[in-house]
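Below you'll find the structure, written out as structure tokens, and then a few comments.
Note that one protein chain of the assembly has been removed; the remaining protein chains are unaltered in position.
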Amino acid sequence: MSAQTTVRIQREPFDVAVEAAKITSGRTDAGAVVTFTGICRGEENGVPIAALTLEHYPGMAEAEIESHVADAAARWPLIGATVIHRFGRIAPGEDIMMVATVSTHRAAAFAAADFLMDYLKTRAPFWKQVEKTDGKIWVEAKAEDDTAAERWTLPGKDAAAE
Amino acid sequence: MSAQTTVRIQREPFDVAVEAAKITSGRTDAGAVVTFTGICRGEENGVPIAALTLEHYPGMAEAEIESHVADAAARWPLIGATVIHRFGRIAPGEDIMMVATVSTHRAAAFAAADFLMDYLKTRAPFWKQVEKTDGKIWVEAKAEDDTAAERWTLPGKDAAAE
Amino acid sequence: MSETINKTVKLRYFAWVRERIGKPEEDVELPAGVATIADLVAWLTARGEEYAYAFENPKVIRAAIDRAHVKPQASIGNATEIAFFPPMTGG
Partner (left out) sequence: MSETINKTVKLRYFAWVRERIGKPEEDVELPAGVATIADLVAWLTARGEEYAYAFENPKVIRAAIDRAHVKPQASIGNATEIAFFPPMTGG
């Protein structure tokens, strides 16, 4: 029984509840749903943010995320997993991206959502630019995101190409 | 800055998206939302389930969950956390309970939701009875739930009274 | 409070503990000598076969004093409500 997986890269907003319901709909074995939503903040360290602009690498973004979703489905007994990542200009308060994972039990749903987020942060070809009142700056990658992603590397498995 | 926490024990259904939006509404520092939803399955090991009935200890259920939500808010920088747990008869496909956690960054939101679920499973005074075609049986506690909850016990901190 | 005066405590039972004892709650007079949760379980077990059935495996029974989880060796003290129930299965 294979997991029902969905990956979408889009400019438009999404509805997390609708996406999660698409996975559980008609499934009598769905017992646990975990969702993550990333939201555009209105400030960073107290400095107001006017908007974020997300640039991505079309084609590679889908392929990269799909491969991590397939990885997650191979590692945990998932009923389904959906990842949607927006691009373009996003205003404070708007959703940036979402992950939804569904399983029979909670441990798999939590682990898979956490795993997908860690990989999306460090491996999905997206770049955030922040508009502040004094100009636009590219967001810098965080060392803690690399450390978080390394938690999932299996000994003997080829480490992430960096 | 204290976290906005909500705990409700109710017979009625709830709407996860509405509850999560209540926490993020008007907050410019909300960057990460994690939700967990527990759903009544329609089968268990292939045997159909007609319904679940959840019994709880009124008063203690609220107090116990509130104390764990306060614990979570003390351990992680949360903007808010909501836990809703239903009681009474619940049909397959219906939601049983939910946790929503909101933080500036994803690590805190994930850890707090995972922590709350582990504690709810082993410490919140709720008991599930399953109706199958051949009668009603009480769900047995799982050793793996105790193990999951023990992950969060700090050395030197008073271990959970069992 | 003097330990020589019998205390009235409300006992509450949940899930299959409730079903086996056959009632959700009762008020009992605790005799002198019943100082801990373990003492209370032993005393209840001797009260009748429905209690003996409910507490036949005391290791799986959980207890709460005034709505807080406690261990079997916990002192009853001035408790007003003591609850017994199986391991929890919410979430």
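First chain written, first letter: the chains are A, B and C, and each begins at residue 1.
Methods note: a residue touches a chain if its C-beta (ideal position, glycine included) is under 8 Å from a C-beta of that chain, and two chains touch if they have at least 3 such contacts.
Bear in mind the structure is a predicted one, so any value in this text is a computation, not a measurement.
List the displayed chains that the omitted chain touches in the full complex.
So, spelled out: the chain left out of view touches A.
Of A:P13, A:G59 or A:G88, which residue touches the hidden chain?
A:G59
On subunit A, where is the contact patch with the chain that was removed from view?
Looking at subunit A, the ones touching the missing chain are residues 38, 54-57, 59-60, 63-64, 85, 96-97, 117, 120-129, 138-141, 145, 160-162.
Note that only the chains that are shown with their structure count from here on.
Could you name the chain whose Cα mean is nearest to the mean of all protein Cα atoms here?
Of the chains present, the most centrally placed is B.
Can you give the whole-Å distance between the Cα centres of subunit A and subunit C?
49
So the centre of each chain is just the mean of its C-alpha atoms; given that, what is the distance between subunit A and subunit B in Å?
That gives a centre separation of 23 Å.
What residues in subunit A touch two or more of the other chains?
106
Among the residues of subunit C, which ones contact at least 2 other chains?
If we look for residues of subunit C contacting two or more partner chains, we find 91.
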